[in-house]
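Missing here is one protein chain; the remaining ones are kept as they sit in the complex.
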Amino acid sequence: MTALTHSAPSRLRFDLWWLPRGILLGLLAFAIFGPLANLLLWAVTERWYFPHTLPLEYGFSFWARVFSPRGNAMESLTNSVIVAILAVAVSLALAIPAGYALARLKLPLRGLILLVFMIPQAFPNLPVYVNVARLFYEIGLNGTIAGVVLVHVTHGLVFAVWIATAAFAAIDVELEQAARSIGAGPLQTFRDVTLPLAMPGLMASAIFVFLESLDEFTGSYFVGAPDVNMLPLLLYNAGAGGNYQVASITALLLLIPSVGFMLVVERFLKADVLSRVGR
Amino acid sequence: MKTLLQATTLALALGVMPASAAELTVVTAGDQNMVDYINEYLGPLFEKQYPGNTVRAVGTGPGDAGSQKITERFEAQAKAGSEKWDTDVAVVHEKFAGPMVQAGYLEAYRPNIETGKLVTRANADMALGTKVSGYVMPMFNSQTALAYNPALVANPPKSYEELVAWAKEHPKQFGYNGIKGGASGVSFVMGWIYAFGGSDAAKLMNGPFEEAEIKKWDGAFASLKEFTQNATLTPGNAGTLDLLSRGEIAIGPVWVDMFYSWQADGRMPPEIKLVLPAPGMPGQPMHYVIPAKAANKDLAEKFVALATSPKVQGEGIVKRFNWYPGIDAKYVQPELDEASWNKLFTDIEPEDLAAKGKTFPIAPYNNAILEAYERQAAN
């Protein structure tokens, strides 16, 4: 509120601070949207090569290729979104108790446990997936949504657990103790005091798990294909082969659920934060 | 339990009989256009001929990495002891056909299909030194060559020697992708050893393997190191094409099939041309293979028979993509008008191709050359 009353009179004269601000924001915008402009241009390019600064011919023929009825782009996109949402749900369900325990309760080998969660991200996956696929073939999980979700969860858990641990650790223990002293039970305290305070961190980790799932293609291929097809596989094939148009279009398609998910999470967050302010 | 058993026997029986409505799964390495080819052209054609069945394609990505993923998929199912594998037909690079045959993953189906007789080229029987006859049918033959910009290279080098001389006069104008970013760079290196290695190229391509050959290459790698310092290194197969298309390099080794796809997709100026330098550069076929435990083996054989029929090879491979056919050319040529056929040889003439289209060295030499490059020529 103070900011508003502050800026009202100054709106009339030129705010000199806009000069450095504008330059910095402009540079940042160039750094961020320059490469993105490239992506957008390639998505509608028919022909583009040296020495032409901009595409020679625009069109949507590659969109037709991506969306051709047999290409299953929409089915893959739907699969990817379902898997991502499930991966977020499972990861959070596992990470919230684990994070709380790691942050608050005395655990033997705590450091080692945290390190273990990091291994799926840290160790190159290709040699491991053969063994994972073999295991899944044996127990019939190959070619199922559940199988793909589990693979994505193993990768997402490092974000979920580490961030949840940090979020719970950052909460003042005295707040919980205060709740307990006025008669709240441990579960009630957790639900009404601890969880809401950790929510911003948990939601951020949800976004990362979601994005991680939408980026993943090696595990999706070994465990999902050919029955469960995922959009990032198409993205990978096109991208690695230098098919800029198809890769750009696929990336734009994946942008929709990613940005959408973040907006939903943010709306949820904002309402939550506001309600706490009003209390 | 009993009903389960009955259900399984029934399912097995159905699998052996020509199933009335099956879903044929084709897993293919290679660029996205391979997936598109099966989804948009071969699949519908097959479904029209064998009504009630459907074809679905899965891509595993370009380059050796794509074929490696197929090998690993087979390995996982073999180790898991799966009775019915989830792949009916796979398309893999030559290099991976041998190991797959040796591991016992594949079905020797070529005698069962009629088009099997239409292939006589040696690379359908031997793959980098491993006997694969019967197990593979070539989808198409690919070739590496030098792509160059005629505006910058008036007289394209006809041999590796000429290329070295040209590159000396035009520093950083030659570009290639080393050996870690894809097989077009690997192919250039193999050609370099054929040209300067001091070994008999035929021995490298056909064997037998002798440790002593490796020692002979030291001089060639030393000169390659020097040559590379004067060249531009590009990020990957696509990277070479990318830098060519934006005029940053004037000449570089490319896969002919990728090159034409880039031109067709508007990412490569139409003026860029190809040349195959002496003594030659390697090429390789992409092979159709059928796993021994494929769920729809009969249908898979029918699919490959259709895919390697002269008509499909002509219309699908030559006309659609400008790729060299997998089966013998004399069966394909009658299916096409002269213009479409001649387009195949716009830059590289049939005689050139016959004389300078080499194969990759057999696997042990192949690995030895790559390791020697890593140790001696990478800077």
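Note that the chains are named A and B in the order they appear, and that numbering of residues resets to 1 at the start of each chain.
The rule we apply is simple: contacts are C-beta pairs under 8 Å (C-beta built on N, C-alpha and C of every residue); 3 or more make two chains touch, one makes a residue touch a chain.
By our rule, contacts and distances are computed from a predicted model.
Its UniProt record calls the unshown chain "ABC transporter permease", which is the correct pick from "ABC transporter permease", "NADH-quinone oxidoreductase subunit J", "Peptidoglycan glycosyltransferase MrdB" or "Stage III sporulation protein AB (Spore_III_AB)".
Partners of the chain left out, restricted to shown chains and counted across the full complex, are A, B.
The hidden chain makes contact, of the residues B:Gly30, B:Gly43, B:Gly59 or B:Pro99, with B:Pro99. Residue in contact with the omitted chain (choice from A:Ala73, A:Val88 or A:Val161): A:Val161.
For chain B, the residues touching the chain absent from view are 63-65, 68, 99, 177-181, 186, 232-236, 238-239, 242-243, 246-248, 367, 370-371, 374-375, 378-379.
By the touch definition given at the top, chain A reaches the unshown chain through residues 3-4, 6-7, 15, 17-18, 21, 25, 28-29, 31-39, 41-42, 50-51, 53, 94-95, 97-98, 100-102, 105-108, 110-111, 113-129, 131-132, 134-135, 150-151, 153-154, 157-159, 161-163, 166, 169-170, 197, 200-201, 203-204, 207-208, 211, 214-215, 232, 235-236, 239-240, 242, 244, 247-248, 251, 254-255, 258-259, 262, 273.
Just so we're on the same page, only the chains that are shown with their structure count from here on.
If you average the Cα atoms of chain A and of chain B, the two centres end up 37 Å apart.
Every residue of chain B that touches chain A in the complex is listed here, in rising order: 25, 27, 30-33, 35-36, 39-40, 43-44, 56, 58-63, 65, 69, 72-73, 75-77, 79-82, 86-87, 236-239, 241-242, 245-248, 258, 261-262, 265-269. The touching residues of chain A, counted against chain B in their complex, run 45-51, 56-57, 62, 65, 68, 70-71, 126, 129-131, 133-135, 137-138, 142-143, 218, 221-222, 225-227, 229, 233-234, 236-238, 240-246.
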